[in-house]
Every structure is written in C-alpha cells, then in structure tokens.
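Missing here is one protein chain; the remaining ones are kept as they sit in the complex.
Letters are used for the chains, namely A and B, taken in the order the chains are written, and counting of residues starts over at 1 for each.
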Amino acid sequence: MESLIKHEVEKLNVQLQHERINKRRDIKYYTLKENFELSLLALPAVILLFIFNYMPMIGSIVAFKRFRPNLGIFGSGWVGFKNFEFFFTSQDAWRVARNTVLYSFDFMIVNLVGAVLIAILLYNIRNKIAVKAYNTVMILPKFLSMVLIAFIVYAVLNPTAGVMNQILHLFGFNGTINWYAEPKWWPLILTITNLWMGIGMNSIIYYAALVGMDTALLEAAQIDGATKWQQTRYVSIPHIVPIMTITTILAFGSIFSGDFGLFYQTTMDVGLLYPTTDIINTYVFRGLQNGNLEISAAVGLFQSVVGLIMILIVNGIVRKISPENSMF
Amino acid sequence: MKKIVLLLLSASMLISVCGCQTTKTGNQEGKVALKWIMPGPGEQEDSQKVWIEFNKKLKEYPEMENVDVDIEVIPASDYKQKFLLMQTSGEQIDLAQTYTLNFATESRNGVFLPLDDLISKTIKLKNVLPDWEWDFGKVDGKTYIVPNNQMMVSAVWGFRTPKNLADKYMDKEKIQNTIFKNKTFNKECYSVLEEYLDTLAANGELRKGFVTGTQTTLGYENIESIYAFNIFDEHPKIVNLRQTDEFKALCEYADKWYKKGYIRPDILTVTPADDYGKADGYTLWTEQTWKNWKENDKSKYTMETEPIMYANYYYMPAKSAAGGTAIMATSKHSKEALRLIELMNSEEGKELYNLLVYGIEGEHFEKVNDERINLHYKSDPTSSDKYGLWRWVVGNTYYAYKVQTDTDDFKDYLFNELNCGDKTIRSKLLGFQPDLTEISSKIAQVNAVSGEYSGSLGNGVSGDWQKTYQEFSDKLEKSGNSEIIQELQRQVDDFLANKK
Partner (left out) sequence: MIYILPFILVISVSISSENTVKVFGYTLFPKVISLDAYKSIFANPGQILQGYKITIMFTVMTTILSTIVMTLVAYPMSRRNYKLRNLLTFYVFFTMLFSGGLVPSYIINSKILHLDNTIWIYIIPGLVSAWNVILIRTFFQGLPESLVESAKLDGASELRTYFQIIMPLSTPVVATVAFMTVVAKWNDWNTALIYIRDQNLYSLQYLLQKILRETEFVKKMAAETGMLSNVDTPTETMKFALAMVAAGPVLVVFPFFQKYFAEGLTIGAIKG
C-alpha cells in the first residue's frame, strides 16, 4: 500500500521536475524589456535598503577605531585589531562561544521540529474556531517583554514557592531543587522557554505554507488509501521543505549570536549558572559597563562575518543536493 | 501606467521626507540662543509653560537680556546614550549636566570646555563653592564642570535588625564597639555578629536571617570597578576589593552561615529589599542610616528597627555621583553659558533657579514662608506629574526652597555637618580622575569575571568556598588584575606627587 502511494507521489514530483528541467534547457534569459520591468519593480526596495542599510554599514569601521563621539566616525583614529583583544584574549572566550553555538543549533532544531509539528496538527483540525483559538493563544508570548517571561519562569522555578517544586512534591520527591544554583538544568530550561516563546509565530509560517498547498495531491493520495500520517509524510511535508530549508539556512547566519534578553533576564544573571548560560552577547554586555562602543562593534562584526561564512557553506551544500531550494 | 504611478509614489514619499526640515530657532541678530540638556523625569505637561516663563524672567538679569534658553530634559535612564548620539550627530549644545556620564573621559577627549579662564573672570561664581568642592569638577588639574552643590558625602550605611529582637538578644555595645575599633569589616566583626545570630537561632527567631550588604567596603574608597584603597592608609594603596582580607572574611562566614541556615537558600534570586523590615523578613540587613533614619524607617517598615552603625564618621569620596554642569567645547556662547550657570548656583539667581526646579508659584506649589514651599506633587517628580525637575541637577541646592520632605534643619545638616563638619573625612584623592584608556579591555574582562563569582561567594552559596575562591583569584590574575593595579597605583602616585 505504502509503496503504491509513494509511487504515485513520486510520479507527480518527477513530472514537476521535468517541467522545470525543460524550462531550464530552453531558457533564454528574459528579454531586455522584461528584465528592465522586473528591475523597476525591485527599485523601491533597493533604494530603501541602500539608504537605511548599506549607507550605515560604513559605520562598522568603528570596530577598528578608537571612537571619539566628538570627532565622529571618520575623525577617530585607527587602532587595527585592538578592539578585538577584549574578546579573543579573554579566558572565557572559548566557553561562551561554545555555549552560543550549541544553543543556536539546539534552538534551530527544536524550534523547527516543534513549529512544523504544530503547523501540521493545526492544519488537520477541522474546527476552524478551535484553530483560531489555539493560534491566538500561542502567539501570546510574543507580546510579553523578556522581563515578564523571566518572571514567569521564576514563578515556576522558585526554590521555595515555585510551581515546579510543588509538582515534584506531589510526586513524592523530597527536598527542593534549587534550580537557580544548578547549571546543568539550564540548557533544558532555556530550550523549553525559547520554544514556548517562538512556536506561535514560527508555526504560522509553515501553516500558511500548508494552506497554499494543492489539495489535489492530498485527495489523490487519500483515494489511493493512504492514512493521514502517510499523507502528511509524503505530500504535506515535502511541500514545505523549501520553506524549512530557507529558514534553516538563514538561522545559520546568526549562529554566533543569541537572544540577549533570553539568556540575561531568565537566568536572573546568576553568576553560578554562567558555565552553561553565558553566551557571547551576555558576556560582552557584562564586561562593557562603560558602554565601550568599539568593542561591541568589533564583536558584532566578528559574529556577522562568521554568520556569512556559515550561510555560504550551508547554502553550497544545499545547492549540491537540491538546487532549487538554495538561496542562490 | 500603474507602474509609473507606483514609481512616482515611492519617489515622492522619499522626497517629502527629505523636505521636512525641522529648523530650530537659530541665532537672529543680537539674540543668543543657548541649548541646555539635563537628565530628569523627561518632558512634562507644563514644561513648555514653565520654560517660557523662565526665559521671560531671565531677561531681567544683567547680561542676559538677549538670551533665550532651549531646555531639553532627557529621561535619566536614557541620558548617557542620548548624549552620545547627540554628539555624534553634531547637534549644537551649549550646556550639559553630567550625571551618569563619565565626565573625566569626556573632558580628556575635548568634549567639554576648560572653565578656569572663564571662572577667574567672575568672582561671584568662584565664591559659590568652597575651594575643596571645586576639586570635584577637576580633571588633571583643570576645571571642567561646576559641581552641583548638594550632599557630597557618600551614603552612610548600617545594619538593621528588628528592635524587639535586638533588645532581647543583642549585645549592641559590644558589636558597635568592635566595628568602630576595627575600622574595616574583618573577621572579628563577623564573629561578633555570629554570636547574635547564634542566639537568635537558638531561640527560634532566625526568620529570613542575614543578607549581606555594603559592609565589605567599609573603610575603602572605590576608584573604578572593583579597585579601591584603604582610606586610613597614609599613602593610598590600590587593591582589588575581592582580594582583601575583608572579602575573604565575608566568604568564610557567608559559607558558614549559609550552611547553618542563617542565609536563605534562594538568596541569589530574590530582591533583598522586598523583605526588609517585614515581620517575617530578615533579621539582619543593611540600610542607609542618616540622622533621620528613624523617620525614614518608619515610613517604609511595619516594625521598629535597631541600627548598627558601620562608621562614626562621614566620608567624602573623590567620585561625586551627582556631577555638575559643563559647557560644551563646541559652544559658541560660552560667556553667556557660564553666566547662566552662575545664576543657577548663586544667591543672585535664587528665584530663577527655584522657578526652573519647582515650577510656577500658585500652579505647582504654595509658598509657606521665605524658605519653604508646599509642592502640589510628590518630591520625586515623574513624567506624569505636571512639572518638576531634580534640584541637584539644575544647580546649587543650597538655594532651593525646602519642601515637605525636608526637615527644617536639613540645610544646616547637609552643608555644615555633613560636608564640612569635623566628623567628615575627605578623600586624599579629591580631584583625581583615573584614565582608563589603556586598561579598558582588561577592566572589562575583570568585570565579567567578578560578576560571575562575587554573588555566589559573597552569599556563601558556592559550596567549597576556598576552592571557588582560588578559582576566582586565578581567573582575575589571568584577566590582567596585576597590570590594572600597577597602572592605577602609578596614576595615584603621580597625582599625589603633583599635588604637592
């Protein structure tokens, strides 16, 4: 049975692919007129990006200067790589970099799986009102400031009055766990919190993709006797693979960065937890109490460059596997 | 067709935006416009009204007939950042108050105008403050700000404990004498406190126990970050506050007390102030202890408290938190700017100063007598109040009217007893401003490390405190601790040598 459905879907996919390949073969690039018109359409965005994103980028050179506000960016003197010293010569650089990258991977995978799962579940619910209700509730965390979320976590994990410990008591667990004094729990705690925060909005994207899917394929599979699960696996998921790929590639761009609010506020900035919760962003913030602009610019530049390299690498890999899903 | 319309739309959008020029009132013929920025509660409902009145009255003073002042009050929490941005964008500012700013760095960078020349030409301003107070505005021997005259001594701290418990179980005289004798909070002081805590525990009155405060820094003056020196040393010697015997004593006792249960298990995540002075709160905590500590406590707490003083003297550190008013190097009207500062700080401009701080008589306050007024709003004005600025930002608080929260003798207390009294010890380093440019990244690293360990060690939560302490110390060294101490010491030595 399964193989039959698989076969059907494969047939359809092959068909689509043939269409594409044929197009590619006798592609002459668009005529000049068409290219021009397309360019015109892109113009507003290009101008906006130039003014508001590219022009300010010149400011990144602050990372190599000793910045004096009264001399401005161009008047301040060059100091080469001195501003990078703070981070790279610090003994904790390795630890925070490791934390940052691990968390980024962790969040990337967990959030992707979670969001896709929820999207599929929602898609399969008949009751429109229920779907709306769930959706609305799930995006709520987006509106809570990080301080608030940290509070909620605190309410749950409070060593004396917290909900979590009360639940543990119910299960006959003796004594209380002082969550805020044990570094080892925090990767889990932060992952769950991050998932809770983002799943609403993230799943909307995949849900919207599913909604735009051609239901004919689903119906065809259904007629062939496929179960819901099989339908999902062979029709729905492949349909959203492009989106999943893109969001993942893009996520690689911020691999050396993390959500400052999440790591700083939720942990209540408890020093004991730093071994597992200190990331590049929080580390730099703590060190620069006097707001040393150049140093944070230097670290930011580093994060961006590495992000770019990562994306290029990942994109290259994706291109080898299935070119139409790559960025470029 | 549609395409062209779209293009025109986006183009016109951009153009109209660029066309909106906000022109401020420039300098017309003969008129002088000054811009003054200061931290405060932000712009309020009646701000413009009061400032128009201010400018009107300003013209009645000699040399100010043609001057208009554009005041901008920026929320204090954003002040530092906004200041930076305004500078970078080249906005024309004349006067700036320096609270939350590192005015030493700015002065060294040439952002502020050296004022010595200008001040020497006006005797009035010079006499407004006693000589030693001018030191607060000096960087490398030159004056850059006119310090805001207010309380210059650092906060006076002390422990607190519930009065009923103290009367029953505490040997106050012994504890007090031990602390005064030792001058810094060392082992002996802790052991004497421990006796009290032991007694409490034995009688089941421990409640939330002990929470640490500022006692570790007793007897030290802080220079920068965690670097300080012992104020009783003949020649100031720079030390790392986390490497002192006093800190080690804290670690040892905190560890002991945490294990004994004298420190609550969730100490790291609670906000201590939440449980001060509560029936089931702490039994030993820290609080500011001014002369009026009793009234202060009464207004906050539900019980009577007994204080334990740290010091029987007042101390004036070289760092003044409040800052003062500076004139920007790019100002085109420094003479008028200085005259404005003079008015805000001297008897002559008293009425004007109070107008700016408190508002218009009848609308924002009622006059009780020549010295006192009744405000229509609370004494800490916020942006939702109709008007109100912070008097210690605007000028010389000596000339401010007394308000409801001021006792009748507060000026005498503040300016005579505190600032100039014989119980007041002045820092040997008045006028010293450390130059951190060479060691800034090392200090940043030290800050990061200290942030990680201080909390757990200081509250006794780390388990094996000696091992953790060693770890901490090693990390400090690797972050450049010795180099920082060396550099700061060198600067201090140079400063003192030049002072002679």
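Throughout what follows, a residue touches a chain if its C-beta (ideal position, glycine included) is under 8 Å from a C-beta of that chain, and two chains touch if they have at least 3 such contacts.
What you are looking at is a predicted structure, and each value in this text was computed from that prediction instead of being measured.
Novice: So one chain is hidden, and I want to know which residue out of A:V62, A:I120 or A:I295 touches that hidden chain in the complete assembly.
Specialist: A:V62
Novice: Pick out which of A:M138, A:A226 or A:V318 touches the chain that's been left out of the picture.
Specialist: A:M138
Novice: Which residue, B:H235, B:K259 or B:K378, contacts the hidden chain when the whole complex is considered?
Specialist: The one listed residue touching the chain not shown is B:K378.
Novice: Considering the whole complex, not just the chains shown, which residues of subunit B touch the missing one?
Specialist: 2-3, 6, 10, 13, 17-18, 20-22, 41-43, 72, 75-78, 81-82, 84-85, 88-90, 151, 155-156, 273-274, 288, 290, 296, 299, 321-322, 378-380, 382-384, 392, 405
Novice: Which positions on subunit A touch the chain that was left off?
Specialist: So the residues of subunit A touching the missing chain come out as 19-20, 23-24, 27, 29-30, 34-35, 37-42, 44-46, 48-49, 51-60, 62, 73, 128, 131-132, 135-145, 147-148, 151-152, 155, 158, 161, 196, 201, 204-205, 207-209, 211-212, 214-216, 239, 242-243, 246-247, 250, 253, 293, 297, 300, 304, 307-308, 311, 324, 327-328.
In the analysis below, only the chains that are shown with their structure count from here on.
Novice: How many Å are there between the centre of subunit A and the centre of subunit B, using C-alpha atoms for each centre?
Specialist: It comes to 41 Å between the two C-alpha centres.
Novice: Subunit B touches which residues of subunit A in the complex?
Specialist: Within the complex, subunit A contacts subunit B at residues 37, 40-41, 43-44, 47, 66, 68-70, 72-73, 82-83, 85-86, 89-92, 154, 158-160, 176, 178, 180-181, 268-272, 274, 278, 283, 286-293, 295.
Novice: Going by the contact rule set out above, which residues of subunit B touch subunit A in the complex?
Specialist: Residues 3, 6-7, 10, 14, 80-81, 84, 87-88, 90, 102, 109-111, 225, 265-266, 268-269, 329-330, 436-437, 440-441, 444-445, 447-449, 451-456, 461-462, 475, 478-479 of subunit B touch subunit A in their complex.
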